[in-house]
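Left out: one protein chain. Kept in place: all the others.
Chain nomenclature is as follows: A, B and C, assigned in order of appearance, with residue numbering initiated at 1 for each chain independently.
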Amino acid sequence: MIHVTIWNEYERERSRPDVAKIYPEGIHGAIAAGIHQDGFAIRTATFDEPEHGLTQEVLQNTDVLIYWGHALHHKFRDDIVERICSRVHQGMGLIVLHSGHHSKLFRKLMGTSCDLLWREADEKERLWVVDPSHPIVEGIGPYIDLPEEEMYGEHFDIPVPDELIFVSWFAGGEVFRSGCTYRRGQGRIFYFRPGHESYPTYHHPDICRVIGNAVKWAAPVKRAPTYYGHHEPLEILAK
Amino acid sequence: MIHVTIWNEYERERSRPDVAKIYPEGIHGAIAAGIHQDGFAIRTATFDEPEHGLTQEVLQNTDVLIYWGHALHHKFRDDIVERICSRVHQGMGLIVLHSGHHSKLFRKLMGTSCDLLWREADEKERLWVVDPSHPIVEGIGPYIDLPEEEMYGEHFDIPVPDELIFVSWFAGGEVFRSGCTYRRGQGRIFYFRPGHESYPTYHHPDICRVIGNAVKWAAPVKRAPTYYGHHEPLEILAK
Amino acid sequence: MIHVTIWNEYERERSRPDVAKIYPEGIHGAIAAGIHQDGFAIRTATFDEPEHGLTQEVLQNTDVLIYWGHALHHKFRDDIVERICSRVHQGMGLIVLHSGHHSKLFRKLMGTSCDLLWREADEKERLWVVDPSHPIVEGIGPYIDLPEEEMYGEHFDIPVPDELIFVSWFAGGEVFRSGCTYRRGQGRIFYFRPGHESYPTYHHPDICRVIGNAVKWAAPVKRAPTYYGHHEPLEILAK
Partner (left out) sequence: MIHVTIWNEYERERSRPDVAKIYPEGIHGAIAAGIHQDGFAIRTATFDEPEHGLTQEVLQNTDVLIYWGHALHHKFRDDIVERICSRVHQGMGLIVLHSGHHSKLFRKLMGTSCDLLWREADEKERLWVVDPSHPIVEGIGPYIDLPEEEMYGEHFDIPVPDELIFVSWFAGGEVFRSGCTYRRGQGRIFYFRPGHESYPTYHHPDICRVIGNAVKWAAPVKRAPTYYGHHEPLEILAK
């Protein structure tokens, strides 16, 4: 069984009635409900909990971490960022959603600014599948339509993705690499763009299906830890 | 000096007055004029010439081949396809434009169907730069606007590009991987989407700039031919 | 349940006693035994069967095809090559082993010569894992040692792999990209180098483990067929 921790900043749902109305159980609650059918062991954690709810013990028992944050990026504890990065390097899967692109965590793992273009204009987004052979799009049609979303546009200042799975079209004239995978250490990372807090994106079954598929894809591969350091030669070495 | 051969089917410019009006010197002529300032040694070749104008001698003296075709793909001689592929494998650069995606040549080099979505609706195309560090976009802004073009949409059935440089937005709701690079043998390939014959796309300075940049990028690297076959071991091999 | 067809040329096991001794049930039999524990539905097929044992019906009922060939590449029927390619494009997984690199099938899917360096000198091969996060190396240590194998060396004339999983070291001084993945159409392809017929490579548990892992990785993703062709615009299109 895959152990999933859904982390959510959980600030806007409590400070803004319009967001609370869309996500009465928080974004983490909506995602938990949306991937429930996949049979994962799910726990949630939020910013206000001690150590942001991401203690050493929680992370050690997490196979895949889902991460949503925005307004409090700058207040996220640096030592917890380090702790999460270490776990990714050891093999924990990581799914970064929407505005998580600008989190300390994602920027540290990427090595770039992760800047982009943006606009809040309640405009249509269409996410096109560009890698139909990838397990992350199992059960998904040629595209996913979201009637209203925040726009994110190129250039998105990320490293070249290992795999590019979705490209978004926005009504106002932009495109965006919306579904990207990376490997860091033994861990696999999926960045998935949709999910501004003022739209019911995480109630959309296809969006949840993609997140659930991504959890399965990012779950750690079982093998002995990779070793590094001094290494003895084969006996064949004879100069 | 880089030796460039611009190959054009040159059928529509002669059979359709509307196309002839846009390209009185043919698409090949427009491209030749558009990249003239780069100082290449340019020759052109067309379908109706003997061996489609692509004799062994012509190809041996070509550093980079630019290829535009559409209506006569099925009539292109198979042995000439083989000849071009061999030259690419030896190191000749290849730039495939627009409907060349469905040529025997491109499909053979890709190993896929190269199918896509399409629509002729005189609609706006915006080509976004997604790799701003690439020499192919030297001198190009964040995007190139084409007021009217044919639409090509995803899924584009190509292998995963080695480098993805442009992604197009179309007014009707589609996106497309519009600028893609590949390596095949010692040769480098650039596929560049724009250029339906009924629009003046190859008179656009940015489009020509991209093609000129791509020629420089695709020009062969000077080194001894790679060898293959039986190989002797280092003396160190002692079992 | 994943339906696997193991295709083997099955010529050397019958013409050479030394090979027959190593593979009394054929290479296909050894592989079938080696991946038996994974619970696949396995069938085998060989060159001498009608249509090489790869009828339309067999392929339609195959999720992943494993392919070993060498001496009879040139006699393999072209129409069957086309048939297999079509099925890969539709989503069938393909695992090409060792000398299958020079098959019509693999070369057609790659678009390159697939040439390489080689030497038969009973020398040590060590396959190093360079992507420890990949499901194909589940359960595998930092490397796999094969006491005696045929050498394959770089430059290996393949397209840039989508993923590079193994790199081989050979005692005589060469390296080789030994485990490579590709996507073609909806299908996923894994090339895995080891397995010259005169060595007991396919009796090695780690080699079989990799092949079994690759079958799971290459199994088709369940989704509606991708469509191509003319496409209607969103109503938003208003020029």
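Note that in this section contacts are C-beta pairs under 8 Å (C-beta built on N, C-alpha and C of every residue); 3 or more make two chains touch, one makes a residue touch a chain.
Please read these numbers as outputs of a predicted model, since none were measured by experiment.
If you put the hidden chain back, the residue from A:Ile80, A:Leu127, A:Ala171 or A:Ala218 that touches it is A:Ala171. Among B:Thr44, B:Gln186 or B:Thr201, only B:Gln186 touches the chain that is left out of the view. The missing chain, though absent from the display, is touched by one residue of B:Asp63, B:Asp131 or B:Glu174; that residue is B:Asp131. What chain C contributes to its contact with the hidden chain is residues 126, 128-132, 142, 153-156, 160, 163-164, 167-170, 173-175, 177, 236, 238. Touch with the hidden chain on the side of chain B covers residues 91, 124, 126, 131-135, 137-142, 162-163, 171, 183, 185-188, 221-224, 226-227, 234, 236.
Where chain A meets the missing chain, the touching residues are 85, 89, 108-113, 115-119, 121-124, 151, 153, 155, 157, 159-160, 162, 171-174, 182-185, 226-234, 236-237, 239.
Operating definition for what follows: only the chains that are shown with their structure count from here on.
Taking the mean of the C-alpha atoms as each chain's centre, chain B and chain C sit 31 Å apart. For chain C, residues that reach two or more other chains under the stated contact definition are 124, 162, 171, 183, 185, 226-227, 234, 236.
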